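Here is the structure we will look at.
Missing here is one protein chain; the remaining ones are kept as they sit in the complex.
Naming follows writing order (A, B and C), and every chain is counted from residue 1.
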């Protein structure tokens, strides 16, 4: 894909499926504590949305022996764009074929990134139609504001751990037209340990983080957006009272400039609530390269990210020395 | 331009030039009260930026016998995109030819919308390089946060008054690929009195408002973004203490869902400070049609918009009956 | 009571009883929309608290043919202080005698202010003991934060309409040791139309507003506190979606400096949600006198207070010309 003549075939992050060994507690967490709404249930999966998602569903929660990523769904901008991307993915050798669709969306072409994270791309998407009692008085709003729990507004991004950040992000750039926004090369050896990419003006729709464990295909977190930092501070009270494990934050990233809080849901997966950051409208944005000096303490202010932030992912693995993340027991 | 195969040639709103009969007071307002930075001066113009603008300049303030719009500048996504749009504009019969550029940007193709508002499109843009003392410790931030006055962060959108909203917005849709996001048809006659359009996921980069005066080419407002509603409430204190005329807000729009405050700068032009709203990532967004019932009081909450909001623009004209806006004297 | 040797016998506003002809809807509003908790029911009354009230109950909601004030309860600092105040009230000729107490508090001495508003003073108060599931992990907090509806934190103040502001406030100053903090004398005739008084550093625990209707003993509003202006903006969304009538705000007062929103609960009584303002620690505070010039538009910024704010109270009376407030029908 040419730099000067971008064809933007991918519209946005559509949904994320996460796996949980603790489905009842996970569902209760997403509904009662995070404030999402369950819109359907099928097989071993519950389908959820935030009040501001325009799609019917942005989170699929599936019972599984261990936690981790189910898959990531990307929405294409048009049917021809979907065809073009399926062709490109197949040509790249990462395609897995079409499925008929799922609750909330139509036919999807499935593929894996180099690390093996399952993904899919689709065009047909079901817009949420609020039932009576959930309709907003503001007709450009998909659902009335639902003041339950943290009341997250919409899906924001997904973060995946991988064995090689450069290989995985290049795959997304080459096959799906993602743009590299920021990347982290903390040592003189030039080894890339993090990359933030997007197809939208959001500073990232997806990030890759280097997995020190040597495993492949692990999940770092899914992030939901809140409109203000005050909302995140309010959520911190709610999480604390519910005994939710807050791993880091509330604090401010330097990468992405966002205000964040990381927690572990009862299935063991990390979830971020996120606000602020910045938008990239420049068509000639030059990726921001964070070296050791620029990175500093790893945050703009507000405490450092704990060691578990670099080592813990789902499924949890035992190749590391015991630390706070390892002893976490969501049961 | 096809619905299913969008070619996004326009990247974003680049800058706005406004005219002021009161240049010293206007400049002092934008620097000391709104918190912008003057980066250059040439002829009768001062060039300004907000601390979060990636471009070197987003506001050109030009001395003139009367207030109003100088021009609106749009940035293209690439040199070929610029050529394509210039060709399309010329074909449409609205082109005016190339200029060499201005402070902050390169060659631009000038044109007018049907109402006669001067516009231009360009690709080459000078990125802001912060001098010592203005550089941020956060390398993805163009400039350190400058806690002066309201400290607006970045340009957001422009709003133009026009004799026929439909004609003007169709022009932008057909020649530049703008997408209609929301529009206002308050009466049964189907007459469109407002339209909100964008090329980005922002709910509007530009809006058109019907000009009841019968005049053409008038200016409604330029809007600058602040990251939080708290920032806007803080700004209201600053404006009040400086004796700035606040026309409306702080309050919440239903159209765009944004939190707003409108003021008149000393030259008489309306300026909005703006936060919140929503982002549109859906490639198949269906424009929101506001009829009388949906529109309600014209705001989501927080007081109604005064009559002047529908009648006052710059240059000020005398075809209306005297009201608060007319007696406003910025001198 | 001497200026230089203040004896502070009244500790704070304890509770307010309001009357409602629409008890089910009123109760649903206070619980589901304002986010309070019902702790008891007795006779025709429901007893409510906000999550941050240290007392077991701060609002008593009583069924009645028409809306209005039931009574205002003040807590004394000690048993001797209670005795002293009862003696002073009796001597003043406004005492009505002792009652045994009510849910949440012990023996109370009842009295009326010159306008006839029922009041009482008591010392014994039942501290709230949160049941399992409502206890906070923070042991200095009476109850965990309850993210339901607007989630008001604590009672703040009460505002009463009266036929003569000066007479009524002098009564509170002379019998109960209230201090005058601010007062409003908008015309050259020196007639006082509003007074704000407190026994605490809050800028007011009670205010009196002149009743233009010629009636006595009417109720203007009770106010509940929220910790931030963001909380009030969030509440405005909730009220709008629930169809609650917002009479004024969100906006900022000049008197008290507070950020406010006024609404009518389903029984017709006005309720304020309130944040900000300032604290008065100066022992020699000189009451702020607002004349016409200082008062200006009547607010610091954010719209003007509507005519109904000066005329509407409960019980509603028909001596005024019809306006928005009069046509309000809470049924």
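Things to note:
Following the convention adopted for this analysis, a residue touches a chain if its C-beta (ideal position, glycine included) is under 8 Å from a C-beta of that chain, and two chains touch if they have at least 3 such contacts.
Predicted model, so just to flag it, every value in this text is computed and none were measured.
Residue A:233 is the one among A:39, A:170, A:212 or A:233 that touches the chain not shown. In the full complex, the hidden chain is touched by chain C at residues 3-8, 11-12, 52, 54, 75-81, 125, 127, 137-141, 182, 200-203, 227-230, 254-257, 276, 278-279, 281-284, 288, 290, 294, 296, 300.
Chain A residues in contact with the hidden partner, per the touch definition given at the top, are 228-230, 233, 236-237, 239-240, 246, 249-252, 259, 300-303. Touching residues on chain B toward the chain that is not drawn are 136-138, 144-145, 147-151, 228, 230-231, 234, 237-238, 240-241, 243.
Keep this in mind: only the chains that are shown with their structure count from here on.
Homomeric contact chain B/chain C: same residue numbering on both sides for over half of the interface positions.
Remark: chain A and chain C have CA centroids separated by 47 Å (rounded to whole angstrom). Between the CA-based centres of chain A and chain B the separation comes to 33 Å, rounded to the whole angstrom.
Rounded to a whole number, the gap between the C-alpha centres of chain B and chain C is 44 angstrom.
The residues of chain C that reach two or more other chains are 228, 230, 237, 240, listed in rising order.
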